[in-house]
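Heads up: the structure comes next, in structure tokens.
All protein chains but one are shown at their positions in the complex.
Showing chain A:
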Amino acid sequence: MQTTAWLVLGLPLLGAITIGLLHKRLPGKTAGYLGTTLLAGSFLCAVLTLLSLQDRGEAHRQVVFVAWDYAKTVGLDAQLSILIDPLSLLMMCVVTGVSTLIHLYSIGYMVSDKGYARFFAYLNFFVFSMLLLVMAGNFLLLIVGWAFVGAASYLLISFWYRRTTATAAGIKAFVINVVGDIGLVLGTYFIFRHSHSLDFLTTFKAADAGALGHHGSADLTAGCLLLLVGACAKSAQIPLHTWLPDAMEGPTPVSSLIHAATMVTAGVYLIARMHPLFEQAPAAADTGAVIGAVTLLVAGTIGLCVTDLKRVIAYSTMSQIGYMIMGVSSGAYVAGLFHLMTHAFFKALLFMAAGSVIGATAGNQDLDRMRGFRKAMPFTFGCFVIGGLALAGIPPFSGFFSKDEILLVIGEQGGWHWALYVAGYVGAFLTAIYTWRMIFRAFFGEACPEAKELEHGHLFHAEVHTNPANGEVEDTDVGFPGAEHHIAEQTIEMKLAMGVLAILAVVGGFLQIPKVNHHLDSFLDPTFADSAIRPDSKDGLLYFGLVLGTALGLAGIAIAYRVWVVKPGTSAAVLGRFRPVHRVFVNKWYFDEAIDLVVVRPFAFLGRASRNSFERIVVNGAFVGGSTGVVKASSSAVRAIQTGLLRSYTALLLVGLTGVGLYFLLSA
């Protein structure tokens, strides 16, 4: 078990290093197959670890393996240790499993890209970082994994580095992620101060024993709030969400891997992992729940109006992560992680299908220019429909069970949580509308020229490749968009990956059907056994929720069908009536502008002002000039007394001796 657990971590690292070092020598698709095989091995090891963990008794399913002590002295226990328990294993299986499929997809999708091997090296590094994050057994390693994930996502978002929009998006993602890193590090500090240990299990035991301060103490709340900042930045929650839509500048498999299945779930994992702390700091947990609720609503409204295919899915990701954050912050740990898993399946599937459509339109992502791909791309269409049904929460698709379970647990808590409950169902309604708006617009109606060309068996090629975001001519030297595009219908690897995910998106929810089975509940129990939040299930609320969820989902799809298929003019009419509202939505609630106004501009102003006054006078004049002056002067003084003459040395000796002697005599 120990070996397999370390191999889960080791194989992607091996892949990243091997492919990275040999990237110029690997011919053809070797890099892709190598990366995929190693990751498949990693997935296999995760499953083996899972099996051997299940062989143990319930009380022994939290195991820490220490590879070596980095520094273990008084007051510091920095170890290279991993924690294997049901929670980390669930994450390991989801991360490695979905990532393997995405690697498989990328083998086909990226094949004409000149940075093929570089892409797989980054991709393997990213998976390694994410695994480090979820397997870390202490805060130190968690921080390392957390920062690595940020760095890997920067590399992948800016993968097409000649695209100005891609580099800008990469920088934005990195900066916001660093804000999160700071939150995580400071939060760790607040906790470490009281627990005197970086180890998770030791810290949690101390928290249970009340060693970290009383219930809701200021330090604990501050620590958890800061951890929440970290979680919000990684999981794209308001107000640190603006990087996620921009991150769609990366290649589509990256959007699928990072911005759906793995990286953005890190915040959910963090809160679930830290649940013993968050339960002691209810103020922080409530803040998280509210943030999740606000995010899911705001993202849903923006999703209604955005016309970029990938950005619609990105906003839906934000909104779904909002559900999860809301869930794990209000004690619905298993439900939140259940949703995390099903969401990974159907969201990865949707992104892959979107990649296929983008391939068919030679890099265009604008919904306004897509129409009627249904006949031209039947497989992609099928995948899109399955993903869309799962996302909209239509039974028996996987999203239905997991979303309703989150809302059920929240509803059972009563009180102000009812507001969250309502927000959740409003969000579900919006989700159904915008998801199906996307499907109806891209696949229904009269076929656009690209679709017609494809129907005649020929893939559309652009004369000159331009960046859809700003019309710049693309530099095809660094790859984008490559000589050839690839669609699922013609590429076996893409088809295989999407097929597996489509099946998972259908059956993934059967792990935990209310009143029938509760595999996930019992599997995760060892991790969450210490949780004080144990809502009792009320049948009435359960059935009400299931019916309401189905009805809202179907209603949303029906509305979308009416607006965009039956009467295509409707949306324009609605838009005309609610122009101000639409403007708010389409401008993403002005979050970018608000951040620009509140953070960027004041800081830029302060920076300019201090550069002109403070830095010139105080820093350059007094600090730099002054301190270097002092150092220089004393340097020449030291050299001046270094005459090389013994008599002057002896003289100084006497002075020193007298000084020391006088001190001792005076202190007597």
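Keep this in mind: a residue touches a chain if its C-beta (ideal position, glycine included) is under 8 Å from a C-beta of that chain, and two chains touch if they have at least 3 such contacts; residues count from 1.
Note that in this section contacts and distances are computed from a predicted model.
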Complex member absent from the view - protein name from UniProt, among "Phosphate transport system permease protein PstA", "FMN reductase", "NADH-quinone oxidoreductase subunit N" or "ABC transporter ATP-binding protein": "NADH-quinone oxidoreductase subunit N"
Contact residue for the chain not shown (choose from A:Val175, A:Ala573 or A:Leu653): A:Leu653
Absent-chain contact - pick from A:Thr164, A:Thr570, A:Ser610 or A:Ser634: A:Ser634
Absent-chain interface as seen on chain A, which is shown: 68-74, 631-632, 634-635, 638-639, 641-642, 644, 646, 649-650, 652-653, 655-657, 660-661, 663-665, 667-668
